[in-house]
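Only a single protein chain was left out; the remaining protein chains are all shown in position.
So that you can tell them apart, the chains are marked A and B in the order they are listed, and the count of residues begins at 1 in each.
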Amino acid sequence: MTEHDPKGRGAPGGASRREFLRGSGVAAATAVLTGQATAILDEAQAAAQDSGPKILKGEVELTLKVNGHDHACTVEPRSTLLDTLRDRLDITGPKRVCDRASCGACTAIVDGEPVYSCTTLAVSCQGKTIETLESFDTGEHGVPHAFCKDDGLMCGYCTPGFVTACKAFLDKNPNPTLEEVRKGIDGNICRCGTYVGVLQAALDAAKAMKGA
Amino acid sequence: MKAFDYAAPTTLEDAVKLLDGPGSVALSGGTDLISRMKDYVTSPERVVYLKDVKSLAGISGDAAAGFTIGAGARLSDIAANRALAEAYPALHQATVEIGSVQIRNMATLGGNLLQRPRCWYFRAGNGLLAMKDGKSLVKAGDNRFHAIFMTDGDALFVSPSSLAVALAALGATVTVAGPKAERTFKIEELYQAPKRPDESEHTITHGEILTKVTIPAGAGKNASYEARHKQAQDWPLVLASVNLGMNGETVSSARIFVYGVAPIPWKSTTAEAEIVGKRITPETAAAAGEAAAKGSAPLSMNAYKVPLLKTVVKRAILAAVGNRYWEV
Partner (left out) sequence: MANWPETTRLIGTRIPRLDGLAKASGKAKYPSDVHPEKMLFGAILYSPHAHAKITSIDTTAAEKLPGVKAIHVVAKAGATLRYQGDFIAAAAATTEEQARDAVRAIKVEYQILPHVVTEEQAMAAGAPAINRGGNVRAGRASVHGLSDQVLAEIEKTVNDLPAAEKDKRRKEEYEKAVNDVLGKADAVVEGTYSLPVITHTCLESHGLTAHWTAADKLTVWASTQGVQVVANELAGAFDLPASNVTVLTDFMGGGFGSKFGADIWGKTAADLAKKTGMPVRLFLDRAQEHLAAGNRPSAAGKIKIGATKDGKVTGLIADTHGTGGFPFPYVYEIPVSTRVHSDVFVNAGGQRAFRAPGHPQACAIMEAAMDDLADKLGVDPLEFRIKNLPTDFHGPLYEAEIAMGAELIGWREKRKPRGQTGTGPIRHGMGMALHQWGGGGAQDKKVSCTIHPDGSVELKSATQDIGTGARTVLAIIAAEILGLNPTDIISNIGNSTFPPGQASGGSTTTPSMSPPCYDAVTKARDELFKKIAAAVNAAPDQLALKDGKLLVKGEPAMSWKDACRKLGMAPVSETGSFVPGLSSVGVGGCQFALVAVDIETGVVKVEKIVAIQDSGLIIDKLTWESQVYGGVIGGLNYGLFEERVMDPTTGVMLNADMEMYRLAGASDIPEIIVRAYEPHEQKARGVIGVGEPPTISTAAAIGNAVSNAIGVRVSQWPMSPRNVLDALALASKEGKA
């Protein structure tokens, strides 16, 4: 019973089901496939359903608290927070760029911490506080203003991620050095090459935020 | 990403039950698993979210007794823990260099230890051993980031966890829970070089969950040093962690592990043997670095990892005694 998953990037072939079952866990490896696979699954499911937490499948009704408002939406367990914000809630500040936790364009602040929303499942965010840059102060004490003043943007597609990473960083590090700012926003990538303006904006925003 | 069922247990007991079935995988930070699922390299039928299991998180202990770190502890929690940083600079230095602020906020210790290799042949869906028509794609292809030890075997990827290397140097053990009894063993025993396409690079199976890592007290002089291409978010090319027991000025015991050179956290017994019984000087550290390269057998495109290996071992040893000569 080898089920061939077409591999990523549109390619056929790829990891078999047997293969992913071996050691594919993030924090756990999983059961090897046995002849009684289906039975085991059903049994485990039944046991879990009886006493344990709910198993979500198919379409899921969800309420997400984004920028201070509750948003009801329908997602699948596999829907990422990013795709949910963008496709379902029309909150399009966070951008989809690498889509693999490398570039930071999708950065959102969940329970006070900046995370990559492209690799966060929406279902895991129920009950959490989600902030995107649409909620930030756009006045002269805010981070967006500093980015504009210092021209820390060109095409602007990475900018929401940088602004969000900066805001989250400055909230915890109100008096950063230039080197600390660099480390603080190293999870974000810009292609136009706006870093000089971005770094200046972060330093200027740190000062401006104190006046708020 | 294929559709899957999802559960978010809050107790370890429920988590174990939910994972005890075929096609179930555990999800923590998600930075590796979700990416693999998007690439259809891993397509589980059920995803069990572990971050709501509060008993898996947390850091406890002190310098006198040693520390226990929950598998659910985030890397940002480990990086921010001052007591840990003071007792185990090797762990702290490896942790703060991982990924980015966002990654460290998401990723957990357990997830870091059990992430899958970054080998680009594996990530393109060719399996861990990346064989095609009986031939190694790695050997025939672009192996610049692959192993330089154990290259007579079929597993040519490099073990992806830098924390495993640091923790192995510190003599840490891991504890796993599962349908059967809980068990505790040395962290390096968590890893193996698969010999067959159906073998895993991890030794835990059958729905086991990694629950915690325990680091013994009384670590010696320890440090980690990594070389990488970018200064911003990037993977180490090669990283060494050393833990040196001292008898006065002389090294009485050594644990030296290296990342980026083998399909497992690579224990450099040659470097350990070279430094034990010596005082730590630039010369003895360099000799240990040279010794570390003994037995290396690079592939067609990664001979550069040999000088890198020598350097990171030398620098980790010197960093352990505060000599950071390359920073002048």
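Here are a few things to note about the model shown:
Just so we're on the same page, a contact is a pair of C-beta atoms (placed from the backbone, for glycine too) under 8 Å apart; a residue touches a chain by one contact, two chains touch by 3 or more.
Owing to the predicted nature of the structure, the values given are computational and were not obtained by experimental measurement.
In the complete complex, the residue from B:124, B:251 or B:271 that touches the missing chain is B:124.
Among A:54, A:172 or A:191, the one in contact with the hidden chain is A:191.
Counting the whole complex, the residues of chain B in touch with the unshown chain are 1-3, 40, 100, 118, 120-121, 124, 126, 132, 135, 137, 140-142, 144-145, 227-235, 237, 301-304, 307-308, 311-312, 315, 325-326, 328. Seen from chain A, the chain kept out of the figure touches residues 6-12, 76, 78-79, 83, 86-87, 90, 92-100, 102-103, 105, 132-134, 136, 138, 143-145, 147-149, 151-160, 163, 181-183, 185-199.
Going forward, only the chains that are shown with their structure count from here on.
Contact residues of chain A toward chain B in the complex are 5-9, 11, 13-15, 17-34, 37, 40-41, 43-45, 47-48, 51-58, 60, 76-78, 80, 99-102, 104, 107, 113-116, 118-121, 123-124, 165, 168-169, 182-188. Note for the complex: chain B touches chain A at residues 1-10, 14, 17-51, 56, 71-72, 76, 99-103, 105-106, 108, 110-111, 114-116, 123-128, 197-202, 204-210, 231-233.
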